[in-house]
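Omission of a single protein chain aside, the complex is shown with its protein chains in their original locations.
Think of it as A and B in the order they're written, each chain with its own count starting at 1.
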Amino acid sequence: MSSDVMPIQAVQASGQPWVETLHEWVTTVDHKRLGILYLLYALFFLVVAGSEAMIMRIQLMYPHNNFVSPQVFNRMFTMHGTTMVFFVGIPVLFGFANYLVPLMIGARDMAFPRLNAFSFWLTAFGGLLLYFSFLGGSGLYGAGNAPDVGWWAYAPLTSRAFSPGHSTDYWTIALLVSGFGSIGTAINIIATIISMRCPGVKLSRMPLLVWMNLVMSGMVLIAITPLSAAQIMLCVDRYLGGHFFDTQAGGSATLWMHFFWIFGHPEVYILIIPAFAFMSEIVPVFSRKPIFGYPVMVGATVCIGFLSMSVWAHHMFSIGMSSYSNTFFTLTTLAVGIPTGIKIFNWLGTMWGGRILLKTPMLFCIGFLFQFLIAGLTGIMLGSAAFNWQLTGSYFVVAHFHYTLVGGLLFALFGAFYYWYPKITGRMMSEGLGKLHFWLFFIGFHLTFDLMHIPGLLGMPRRIYTYEPGRGWDTMNFLVTIGAFVQAIATLVFVANLIVSYFKGAKAGNDPWDAWTLEWSTSSPPPAYNFASIPRVASRRPLWDLKHPEDPDSRYE
Amino acid sequence: MSAITTSLEGTPVAWKLPYRGRVGMACLIIAESAIFTIFVVAYLFYVGKSLTGPTPREVLETPIFYTICLLSSSLTIHFAGKFLERGKRGVFLGLWLLTIVLGGLFMYGTGQEWHRLIYEHGLTISTNLFGTTYYSLVGLHAFHVTAGLVMLSIVLLFGLANRVGTEQFARVDVLSLYWHFVDVVWVIVFTVVYVLGR
Partner (left out) sequence: MTNKHKTEWKAVAARVTGILVILTGVLLAARACVASPPGDHPIPSIFDPHSANAESLYHLSNFVLAITAVIFVVVFALLAYVTVKFRNRAADARREPTQVYGSTQIELAWTVIPILIVVVLFLSTARVIHAVQDAAKPAKAVAVTAIGHQFWWEFRYPELGIATANELHIPVSTPTYLKLLSADTDHSFWIPQLGGKTDLIPNRINEMWVQPQQTGVFLGQCAQYCGTQHAKMLLRVSVESPEDFDAWVHAQKQPAIQDEKEAAGSRVFESTSCVNCHAVGGTNGTGRFGPDLTHLMSRRTIAAGAAENTSENLRLWIQNPDAIKPGSLMPAMKLNDADLDALVRYLETLR
């Protein structure tokens, strides 16, 4: 079949005044620009929340340290957690989804471009509102009126009686607003995937990144909304005299816990499933083989989506539920580990018999495999309710979830940045700086988060601004802080790479990695309309078919 | 290397995907259902647990008439859509207006009930657990009815300006999906508050 080749040139910068450029970006409804806005927003807050972590680690370097007051420390851990989950994690993943999903399914934009823009600005405003809290109350040095109730905001600590200022209100309203933004984007992603696929992209032919964002968005619809509902109830309590969580009037503190974790647990799967998506796109390309077991990867992801809604009370094993409840949630928690763990095998199966290219994106993916394995295993320990009675509320848990989110999600994200940066900007990132970033971060990560398990095992609870000397926690805390500094330096190397490569990076061309999905068929960066003509597709790897017409995938699917 | 166009053999000739407006509204309904579920769970959890104050049995009167109003508005909006599809704009507008009136009656009924509860029985959102959960749940639903009425009124205005025809049927249909959702939620809220909760 003959093909029409229509060269697409990148649009030249027209030398327009900067206000016009700014105006274009602020009013854009283009999924690629909104994707970039999400990514930049998330990167900014990654640095901010990372600084909050550094403040905490410096305070915890020595027992009885006086770097910050208890009030400031408590605001730091609350803001660090809240920012990382809601203003780094969700935006960065929505940023990649926004950018890549339409391109991968051969669409020209998302289903609802204006809703897309509206959702982004809602989320952005939520973040600004949350950080505005630093300017309230006792002012900047006392960390103002920033929330200090922990990112779970347990009742009744959040009631008017125990949180008389506005710190809780900032938390509640900022997250309510950004929550609505998240729901808007999730609706958009689902509608785009269902209704905007180009001819030939059957559901069974969609790239795994598309499938996984579909599952993740479905989860957002039913997981973020319980948090929104609980936050509305909290507002009713705090402003209208309601008693939802008012233990003095017969209300229940554990009801908040249930509602929060019905959101909170699926939320962490919402954060990690797109990381699985990045793995599933990058590992095959750098192993030069298709993903091993595509149907099971899809099925396992859908399974995780459903099962993850049934495990939430494993965050509540110590609150005094009956032995039957504890046993049930142990079962579901261990069960959800199965479809999750299987994926590790599928990625290993993809690498097996391949021709592995150890470029920076792949290095981060291999790091992910190693670290997600460990994180999953400590997750199994935490899933066993009886073992959990010792581990929960301690630094063991803190180490576990940082292992999944930093060792897992952040490593996959770094891989994604290095992999798709050429597509987004038209330039390659520096491979030398990339490897430096990887090794520095790897060393810092393990120094911090491997050792962090130990104080937890030796009885150190979490969320404490200082600790008693002589309990075996001192040296570990000191070394953990050193590792944090190393990670901070590595992150600066990464940011430098992003900036320098934008100006000095080698030109990327359409398809620098010799990959197989539709986004690599158009220019780097793509034109506003994405494709010269709407593609038509016959397999899961349309570009493989084009490059290997003698042995197309369509023969084997 | 410049662009590759991807034109391959074996792609389907007919390629029909669901209407994105419908998919979007279905997603919105799923999300809203989750919010309502949490409020219903809170309501059921707190049944009988108030430490003081009026109980449901003492103060609630089953709003049968206004429920019939709201549920019939689902019928009227359904038929309004059917007539619009066939191009009968006049009938469509009439039924659409009737839908708004019925929804408005329901809101009036809710307002009347709340007035009675507050001034005759002293039940407010801060009185006890029953007050908190009742006003929150019924209020959340009433808020969604109001939002629906606003949207229906906007469509009515466009309709009166003769801008709503068969071409707009798909979008009008998506809006009536929302209205049906609001009615289904009322069936559940009604059962939980006026049947189970007493």
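Structural remarks
Going forward, a residue touches a chain if its C-beta (ideal position, glycine included) is under 8 Å from a C-beta of that chain, and two chains touch if they have at least 3 such contacts.
Just so we're clear, the structure is a prediction, and the values are computed from it rather than from any experiment.
Here the chain not displayed is in touch, across the complete complex, with A.
Interface note for the absent chain: among A:454, A:515 or A:532, the touching residue is A:454. Although one chain is not drawn, the whole complex shows that of A:25, A:125 or A:387 it is A:387 that touches it. Touch with the chain that is not drawn comes from one residue among A:351, A:488 or A:518, which is A:351. Among the residues A:197, A:446 or A:536, only A:446 touches the chain that is left out of the figure. Within the set A:40, A:115, A:129 or A:253, the residue that contacts the chain not displayed is A:253.
The chain omitted from view is touched by exactly one of A:74, A:178, A:360 or A:404, namely A:74.
Remark: the residues of chain A touching the chain excluded from display are 69-71, 74, 148, 150, 154, 156-157, 162, 247-248, 250-254, 287-290, 292-296, 318-320, 322-323, 326-327, 330-331, 334-335, 337-338, 341-342, 344-346, 348-349, 351-358, 366, 369-370, 373-374, 377-378, 380-381, 384-394, 446, 450-451, 453-454, 457-459, 461-468, 470-472, 476, 548, 551, 553, 556-557.
In this section, only the chains that are shown with their structure count from here on.
Chain A and chain B have centres, each the mean of its CA atoms, that are 34 Å apart. Taken in their complex, chain A has these residues touching chain B: 1, 3-8, 106, 111-112, 115, 183, 186-188, 190-192, 194-197, 199-200, 221-226, 228-230, 232-233, 236-237, 240-244, 249-252, 255, 259, 262, 509-511, 518, 521-523, 532-533, 535-538, 542-543, 545-546, 552, 554.
Interface residues of chain B, counted against chain A in their complex, comprise 1-12, 15, 17-20, 23-24, 27-28, 30-32, 34-35, 37-39, 42, 45-46, 49-51, 124-126, 128-129, 132-133, 136, 140.
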